[in-house]
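Below is a structure I'd like to ask you about.
Left out: one protein chain. Kept in place: all the others.
Moving on, here comes chain A:
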Amino acid sequence: MIKGIIIVNNSGKPRLVKFYQNVFGEEKQQSVIRRVFQQVSTRPDSFCNYLEGSVPEWGEKCKLIYRHYATLYFVFAVDAQESDLGILDLIQVFVEALDKRFENVCELDLIFHSDKVHHILDEIVMGGMVLETNINAILQAISDQERMHKDSMKTKGPNESVDLISTKLGAGRNW
């Protein structure tokens, strides 16, 4: 399974942290993030995208699979069950989904819309299992959700009416 996903920028600031195998306690979580960043950041891009057995909180057989995009490292911590190259492609799918959703995703998007980023990730990985890899399906789920959502899209003019309608529909369906 996937034990956790960490996005961290070039200076070590976390941008997204998700633990599937629970690491409880702020301190431990921070130490995981630090450790991951330390190890990943010292590796030139010419090295391979794998790192093994180096995060005690995740146990001995943990492997870090990461990709470095411009200012961000996308790090997936996995166990032996996951495919080495498959996860690399999965990271790519994740990034592509982000890019499509945010139209040229940048680091700030991940912070300002960290909830949305999480939602996208939730469509890809669930409870440490790969849920969906089809980028269209992922984006569809997100846009469905957003179409139903009422407030947040208001600033985008054309969508406003749709939002309102779907909100009402959604509310009607609810109770």
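One rule holds for everything that comes next: a residue touches a chain if its C-beta (ideal position, glycine included) is under 8 Å from a C-beta of that chain, and two chains touch if they have at least 3 such contacts; residues count from 1.
Here, contacts and distances are computed from a predicted model.
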Chain not displayed: protein name in its UniProt record ("alanine transaminase", "AP-4 complex subunit epsilon-1 C-terminal domain-containing protein", "SKP1-like protein 19" or "Rpp20 subunit of nuclear RNase MRP and P-domain-containing protein"): "AP-4 complex subunit epsilon-1 C-terminal domain-containing protein"
Touching the absent chain in the whole complex: find that residue among A:68, A:100 or A:113. A:113
Listed in rising order, the chain A residues that touch the chain left out are 1, 11, 13-14, 16-18, 20, 22, 24-27, 29-30, 43, 46-54, 60, 81, 83-86, 88-90, 93, 102-103, 106, 108-109, 111-115, 118-119, 122, 126-127, 129-134, 136-137, 141, 144-146, 148-152, 154-156, 167, 170-171, 173-175
